[in-house]
Each structure stands twice: as C-alpha cells, then as structure tokens.
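A single protein chain has been removed from this complex, and every other one stays in its place.
Now for subunit A:
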Amino acid sequence: MQKLILSLFALAIAFTVNAQTNVKTIGIKTSAVCEMCKDRLEKDLTFEKGVKSVNLDLETKVLNIAYIDGKTNPDQLRKRVTLVGYNADNLPRDPKAYEKLDPCCKDGGMTTPKKSGTH
C-alpha cells in the first residue's frame, strides 16, 4: 500500500522531470511593462502545451520559455503571447486582448498619474 502513496507522489515528480532531452529555450521580446503583465504572461504560458517553465525579465522585457521541442514551437509561443495582449518580437499584439488589459499594462501605463482613453 505504501507503494500506492509513493507512486502518487512519484507521478507528480515524474511529470516535471521527464523528457528533459528535447527541451529547448527561447527568449521572446515582449511589450510587458509591469508586475501585473509579468504575472499574466507567465501564468498563461505555464498552461500552454509543451511549456516547461516561463520567466519574464521586466528589465529587458524578454520572456524566457523552456519548452519541449515537437510539442510546440517558437511561432506558436509568439502567437500565444500576442493573444495575451502583448507584442512578441516582430509579431503585433492582438488588439482585442490588448483592450482587455488593466490600464497599467497598456502603453504608457507605467507613467503616473495615468488617465488612459477608452477601456
């Protein structure tokens, strides 16, 4: 019976360490500006198929992603970033997703006080 418990736990760990061999990393330059953007992007990409880990460097605005080659690819990842509402390298953001962002995440949102236009 102890086996069952151990295997439940092993299962959790196994999912995070398997298939390390074909893991690739990519840096995507984004238009993220604040902690809120960082959280939103990292959270969304965490649940993207094939993604192992995500980290956004707010200084450089570069989103570093480790992913499993074959399950996803750089184009799909960039596309996903635009659907969250941010530019991804040369790919422009999705305007509808951008409109839904909090004011602070929009262009000029980090300058205070800020009164943005339409919401």
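Definition applied: a contact is a pair of C-beta atoms (placed from the backbone, for glycine too) under 8 Å apart; a residue touches a chain by one contact, two chains touch by 3 or more; residues count from 1.
To be clear about the criterion, contacts and distances are computed from a predicted model.
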{"item": "UniProt protein name of the chain not shown, from \"PadR family transcriptional regulator\", \"ABC transporter permease\", \"TonB-dependent receptor\" or \"Phenylacetate-CoA oxygenase subunit PaaC\"", "value": "\"TonB-dependent receptor\""}
{"item": "Touching the absent chain when the full complex is considered, from A:Ile26, A:Val62 or A:Cys104", "value": "A:Cys104"}
{"item": "Those residues of subunit A which, in the complete complex, touch the missing chain", "value": "1, 4-5, 8-9, 11-13, 15-16, 34-36, 38-39, 42-44, 46-47, 53-54, 58, 100, 102-104, 109-110, 112-119"}
